[in-house]
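One protein chain is absent from this view; the other protein chains keep their places.
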Amino acid sequence: MSAQTPVIEMRHVEKYYGDLHVLKDINLSVTKGEVVVIIGPSGSGKSTLCRTINRLETIGSGEILIDGEKIPEEGKKLAQLRSQIGMVFQSFNLFPHRTILDNVTLAPVDVLKRNKKEAQQEALELLKRVGVGDQANKVPAQLSGGQQQRAAIARALAMHPKAMLFDEPTSALDPEMIGEVLNVMTELAAEGMTMLVVTHEMNFARRVASRVIFMEDGAILEEGAPEEFFEHPKTQRAQAFLQSIREH
Amino acid sequence: MSKNNTSIRDFLYEEPGPKTRTWIRIGTGIALVLLAWLIYAVIDRFNVTGQFREKYWIFFTRWTTWRFLGEGLLTTLRVAVTAGAITFALGFLLMRARLNRHTVIWRISAGIISFTRGVPTLLFVYFFFLVFPKTGIKLTGFWKITLPVAISACGVVAEALRSGVNAVPKGQREAALSLGMTERRSFYRVIFPQAFRFVIPTLIAEMVIVLKDTTFAYIVSCADLMQNAKVLISNYDALVSIYLVVAVIYILINYGLNKLSDSLARRGGTMESRRAKA
Partner (left out) sequence: MSISALWAAYGSEYLQALLTTWKLTFFSFGMAFVLGILITVARVSPIIPLRRFGDFYVQIFRNIPGAALLILLVYAFPKLKLLFPYATCVLIATTLIPSAFCSEYLMSGMNMIEKGQIEAARALGMSFLQMIRRIIIPQALRYSVLPMTNLLVATMLTTALGSTVPMVPRELTGLVSHINTHATGGVTAFVISAAFYCATAVLIGFVGSRIDRKVRILR
């Protein structure tokens, strides 16, 4: 792997839901340590894009490469690839029948065949790091949304991923809990984690992103450094979108 | 039932890759062969035992056969509907008693409910068949099957109604009382009508159990579908074909009732969620 090989690369990706063209000629690359934030109105296909990267959604044509290799279509290789890419969902998706600690150790022990004791030790450290160390023995329903989402981030981190996907991680949260999740994400970015973030949090994008991507109607319309994008959006659509957000 | 809004079947598997597609195709092939073999085995079994002989089936082309079965079915339905009405009335009373504030009253009701839920219908049937005549009260076959079936189902109906009443938001009662209604009036005018709508699907599904239980009518010699089938069997000496047809009739009716219950439940569900959103 050369230094230039992007961790995530999408080339001419197209996707249809029946007649609906949800991804239009998507070209995108995320290099090591980059934080790419995708913004755009709802229904613009940004979530779908995020979910194609670990094949939670399939694509019609084009290709998606991880570390220069096409993502496998099925089987062990696909599972292995997924284990290397962390994902954080809008609705947390913690396993409700297991404790928080079990949620974090389940995949390392089952998938990576790690020693259970060690996995638990690391899990506790991760949980402490995201600020829910004292919740380890509770079940997800006993935690607030913000705590659940932070635990979900710890669960993804426990796999030592080479990149993290965040699919609207704060959209299901009450306003007062959004900050605590964004803080964890900001720290991660500062530590050099490669991240692709779909979000509506413009301040986060402005502060943390290395690059901002603006999507509408399934296409990438604009791409650039955050200051550049937020101060001088080139396309009219992006201007209109930013305008509509500021009004709120 | 399995196809509420989305079924697990729709998302348990991901979009298959080429290898998985091949495996699915092979599996489908094997399954088709096995099912074809199963169907063949059944047909062959009928064939070698001579059950396809014309004499076992020809009378089904006669109008009188169907009229006779139809009369039996009519009795079955009369028993089921009457038992259903009685069990609803009993269930309603038990529910009212179960929700009563007096400990003695609700305890008794709870006792009766668990008693009817824990005792098989057949035991009630035998009771009406064997013990009741000795008390001197004369019951026709119709009532000897209708009453035990009704009694056996009333506990379940009471519990269904109770869960419906509990599902009505507490604010409804308070709103009714604040409008100056009495407790009784608020129950009958506001709470129960809503509760009833919730539990219609459950009540229809309960009718399936009632209908199934009516098949014990032959024990008390009430001329229901099963009993008339027996008469036909001795007339035509065609046991397999007639019992099979009768079983299919029962299955189809119950299937229809279950489908109706499911579709009402689904419609009710979406209505609820719409109201919740508004």
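Think of it as A and B in the order they're written, each chain with its own count starting at 1.
Basically, a residue touches a chain if its C-beta (ideal position, glycine included) is under 8 Å from a C-beta of that chain, and two chains touch if they have at least 3 such contacts.
Keep in mind that this is a model prediction, so the values were computed, not measured.
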Selected from B:F68, B:W143, B:F187 or B:Y250 as touching the chain missing from the view: B:Y250
Touch criterion as defined above, residue of A:L106, A:L124, A:M202 or A:A219 at the omitted chain: A:L106
Candidate in contact with the missing chain, chosen from B:L122, B:L177 or B:L260: B:L122
Footprint left on chain B by the chain that the document does not show: 1-2, 4, 6-9, 11-14, 16, 24, 27-28, 31-32, 35, 45-46, 48-49, 51, 114-115, 117-123, 126-127, 130-131, 134, 208, 211-213, 215-216, 218-219, 226, 239-240, 243-244, 246-247, 250-252, 254-255, 258
Chain A, residues in touch with the chain not shown (by the definition above): 54, 56, 76, 79-87, 89, 91-97, 106-107, 110-111, 139-142, 155-156, 159
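In this section, only the chains that are shown with their structure count from here on.
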Euclidean distance of C-alpha centroids - chain A vs chain B, Å: 49
Residue ranges of chain B in contact with chain A within the complex: 14-20
Of all residues in chain A, those that touch chain B in their complex: 55-56, 58, 72-75, 78
